[in-house]
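Below is one structure. I have some questions about it.
Note that one protein chain of the assembly has been removed; the remaining protein chains are unaltered in position.
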Amino acid sequence: MRYSFKNDYTEACHPKILQALVDTNSVQQLGYGFDDYCKQAADIFRSKIKNEKAGVFFVSGGTQANLLVISSLLKPFESVIAAQTGHIESNETGAIEAVGHKINLVTTDNGKITTEGIQKVLDMHLNIPHQVRPKLVYISNTTEVGTHYSRAELENLYQFCQSKKLLLFIDGARLSQAIAISEADLSLEIIAKNSDVFYFGGTKNGALIGEAIIFNNEKLSEDFPYFIKQKGAMLAKGRLLGIQFLELLKDDLYLKLGQHANRQTQKIKNAFDGIKAQFLTDSSSNQIFPILKKSHIEVLQSKFDFYVWKEIDADFAAIRVICSWATTDNAVEEFVAAIHSLK
Amino acid sequence: MRYSFKNDYTEACHPKILQALVDTNSVQQLGYGFDDYCKQAADIFRSKIKNEKAGVFFVSGGTQANLLVISSLLKPFESVIAAQTGHIESNETGAIEAVGHKINLVTTDNGKITTEGIQKVLDMHLNIPHQVRPKLVYISNTTEVGTHYSRAELENLYQFCQSKKLLLFIDGARLSQAIAISEADLSLEIIAKNSDVFYFGGTKNGALIGEAIIFNNEKLSEDFPYFIKQKGAMLAKGRLLGIQFLELLKDDLYLKLGQHANRQTQKIKNAFDGIKAQFLTDSSSNQIFPILKKSHIEVLQSKFDFYVWKEIDADFAAIRVICSWATTDNAVEEFVAAIHSLK
Amino acid sequence: MRYSFKNDYTEACHPKILQALVDTNSVQQLGYGFDDYCKQAADIFRSKIKNEKAGVFFVSGGTQANLLVISSLLKPFESVIAAQTGHIESNETGAIEAVGHKINLVTTDNGKITTEGIQKVLDMHLNIPHQVRPKLVYISNTTEVGTHYSRAELENLYQFCQSKKLLLFIDGARLSQAIAISEADLSLEIIAKNSDVFYFGGTKNGALIGEAIIFNNEKLSEDFPYFIKQKGAMLAKGRLLGIQFLELLKDDLYLKLGQHANRQTQKIKNAFDGIKAQFLTDSSSNQIFPILKKSHIEVLQSKFDFYVWKEIDADFAAIRVICSWATTDNAVEEFVAAIHSLK
Partner (left out) sequence: MRYSFKNDYTEACHPKILQALVDTNSVQQLGYGFDDYCKQAADIFRSKIKNEKAGVFFVSGGTQANLLVISSLLKPFESVIAAQTGHIESNETGAIEAVGHKINLVTTDNGKITTEGIQKVLDMHLNIPHQVRPKLVYISNTTEVGTHYSRAELENLYQFCQSKKLLLFIDGARLSQAIAISEADLSLEIIAKNSDVFYFGGTKNGALIGEAIIFNNEKLSEDFPYFIKQKGAMLAKGRLLGIQFLELLKDDLYLKLGQHANRQTQKIKNAFDGIKAQFLTDSSSNQIFPILKKSHIEVLQSKFDFYVWKEIDADFAAIRVICSWATTDNAVEEFVAAIHSLK
């Protein structure tokens, strides 16, 4: 079987999480998120973002987190502003529209929304009440194309949103990978302080399942449990989520895993740089999109698994390469060697 | 008060419709569309499109017609393909998303969708089941920017849709105005034969309210009355709709009114041509979008009412001028004179 | 053709309304409810309920009014409390569920909700967040079975709702008929002061179409125009609604029409009393439900049209008889004579 660089959810979970599941297996606990582990994990998040009132909730996956947060924050006639590359737009089977909301798109080359892009959407929605009211800005950090928002960019964006009475929601499916980029100058606290709500991804950073939804703007989360239950997202054995986040938070495991994923990916990026490959986007994270000759892609595909992302022209295409918390040095070295052998 | 060229719903209804309302006022009739007038009007539509099985329904307005048709035809995960300028996208407060469906946009200069534009959307929706399934193409004839689809264009579009298992729905808020363009080579029958369902607008062509929804593909309409009722669109006194369409259909009044609206508008267009104005779109119908010096716009605004549609640059803007079935020769002449006086 | 006592929407509109439509037909007006007539009618409503800030809106029909009001007031996990006989429960094709809300039913013999009935629902919804949160009480006055809430009953109900943080919404499809019951001690002002929002029915009291939605609790209506547009309920020629309510309000025409409808019905009721008929409910309004021998029903059906409402047993059934603003003395006298001839 070819080694896979297709995704960061190819392996199951980090050994420490596995061990915690084993250790706690026979303890009796309350259901529906009232277990001790969920409570402890929530408290650690509150402590890390320095807001003891923050609303903290655990759900299974990213699409679920997105539709829960957005449907809980918007009135029926309000819309979301998102990048064209945003996961809610392109890869969630219309989940946001299915809960009733329009997505106003911002065109972008690098997956990132600017204040100019937001303002343009606002300017096109002045015909009240014949148009939706844009109310929430959705961004992903890191983005779906591997780029990231730095602390300064986030601060600027959130300030702008607040001045326009827009809420800011950060999809953090790969938030650990963003925080792991040292020049981004991010932390959980900075993320929290510069958004109304964000989610912190477990699934793509070593958990079996699980995303932690964190409302720094705690008033927004008062009724959130109703939404979790109504949309079928409340696990009877919520302990499964709490235990995993406890482990990810312990000794900042999440950060170490994010750093590992980025580091392995950047080694591969360097190899592609070495053969003068271009990239679709400028990524410092665990997703890269090198543009290669199709003949080279075929060579690599014979030994490794990855997505061919986008046709460029008759001769070239972009591929996506992802490393995860679990990607071994050995696999990376073999891939790098294979890249170096291309000619 | 300044004479208004803002819209084609500025006056109430055509005198013949008013007279019919007077004449039938005290007759007892069944409610909810089971009155004699609705039945007769439906039969005339069926006869005109030569399909005695066609589903024919009457509702109050265009947004209502659009959301009813689209929500009745799509499964929850299916989407609509529409032009960026489409009414459902830009001016219906997210009505389609509110019934759960994503709109996939086709960029267009002239408000018209091409088969290439549709194919592009299809090509971007291959990641099953992570993306919506495009299932219905929505077009407006005439379009929201005054252009129209000719018979040949419609035939081509519908053939393409059928080959791709896409349904075609025509928003006919201004369908009479399209049919009234003789070079378009259209008729109710041609519209019906080249779509699965369309609606025939009354409100913008002389009725008080009312759009007739016509399914030439009659199987699609079996359950439609449930939708009409559930969405609050079923009038207890459905006679109000039936009576009006009976009058619009009698001696092809609808066509004469559409022709009048176009003719009056084109006189004004000629006047703008005479002063070498450019236009946003090439329109043969009752909506035109001349681009004028802002100083000229101010002069015209002092005597007439119309929309300033779009800023072009510091000096120029486009305005929208609409004539209706009711626009008088006198008003047109005065407007034309005012245009000629601009310098 | 047999004279119909089936409904109060069997004829078109009151002659004064018809005349007003004729008189205003050619006046140019702004669209979408910004016309002069809507403004004037709204102001008269505000004046009658002595709240100049009240939100007043006009829509086409009752199901539409119900789904608009309810969907605008409830969060996605909140529910409506309604009588089992409530129109939203039994005759609106699931319109409320279609906008996402559960209806919690109160069993009732006479179509009226009591505070005990509401409390029972509240007591059954304590398992947070596994159950919906009851938030709005929906009542109809007069009810769907002809009964009514008096001033004292309404005051008691509203006080209770406020103490429980429940909103009260009155479906007034036949509100004029309720106000026309003098012993009920009602008025528009009393209705407004004892509810958060109500609608005042035009369709069943002499208008062609039209229900006026009135929020005495004006804060609740800030975003209401968005809902009207999004659900397809905003008429381009909103004047059609404004003109009709102006006429219904002029010299309290609505009240005179309601009194007429009740009076004609009560004459028929007296006739049924005269032959010792029982009734399903004790009605003082324009709907009665006498229980008759099936053979007698057949005799009456040969000359008059009405609904057979409910099978009682092998020999008896209840029928529904309704008079409207338009029911003639002649028709009533003939019906009374026919009743007297039964044996």
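Letters A, B and C mark the chains in the order given here, with residues in each chain numbered from 1 onward.
Throughout what follows, a residue touches a chain if its C-beta (ideal position, glycine included) is under 8 Å from a C-beta of that chain, and two chains touch if they have at least 3 such contacts.
It should be emphasised that the depicted structure is a prediction, and the values quoted were computed from it without experimental measurement.
Enquirer: Touch as defined at the start, partner being the missing chain; which of C:51, C:66 or C:79 qualifies?
Expert: Touching the chain that is not displayed is residue C:79.
Enquirer: Going by the contact rule already stated, which one of A:13, A:56 or A:339 would touch the omitted chain in the full complex?
Expert: The missing chain is touched by A:13.
Enquirer: One chain isn't shown here. Among C:14, C:46 or C:101, which residue touches it?
Expert: Only one of C:14, C:46 or C:101 touches the chain omitted from view, namely C:101.
Enquirer: Spell out the interface residues on chain B facing the chain that's missing from view.
Expert: Per the touch rule, chain B residues meeting the hidden chain are 32, 71-72, 75-77, 128-130, 132-133, 223, 225-230, 234.
Enquirer: Considering the whole complex rather than only what is displayed, give the residues of chain C touching the chain that is not shown.
Expert: Residues touching the hidden chain, for chain C, are 76-77, 79, 90-94, 97-98, 100-103, 105, 127, 129-132.
Enquirer: Tell me, which residues in chain A touch the chain that this view leaves out?
Expert: That gives, for chain A, the contact residues 1, 3-4, 6-7, 9-13, 15, 18, 21-22, 24-31, 60-68, 92-95, 98, 203-204, 208-209, 226, 229-237, 239-240, 326.
The rule is simple: only the chains that are shown with their structure count from here on.
Enquirer: Farthest chain from chain C, going by the mean of C-alpha atoms per chain?
Expert: A
Enquirer: When the centre of a chain is set as the mean of its C-alpha atoms, what distance in Å lies between chain B and chain C?
Expert: 34
Enquirer: Quick one: chain A and chain B, Cα centre-to-centre, how many Å?
Expert: About 42 Å, centre to centre.
Enquirer: Could you list the positions in chain A whose residues touch two or more of the other chains?
Expert: If we look for residues of chain A contacting two or more partner chains, we find 76-77, 129-130, 132.
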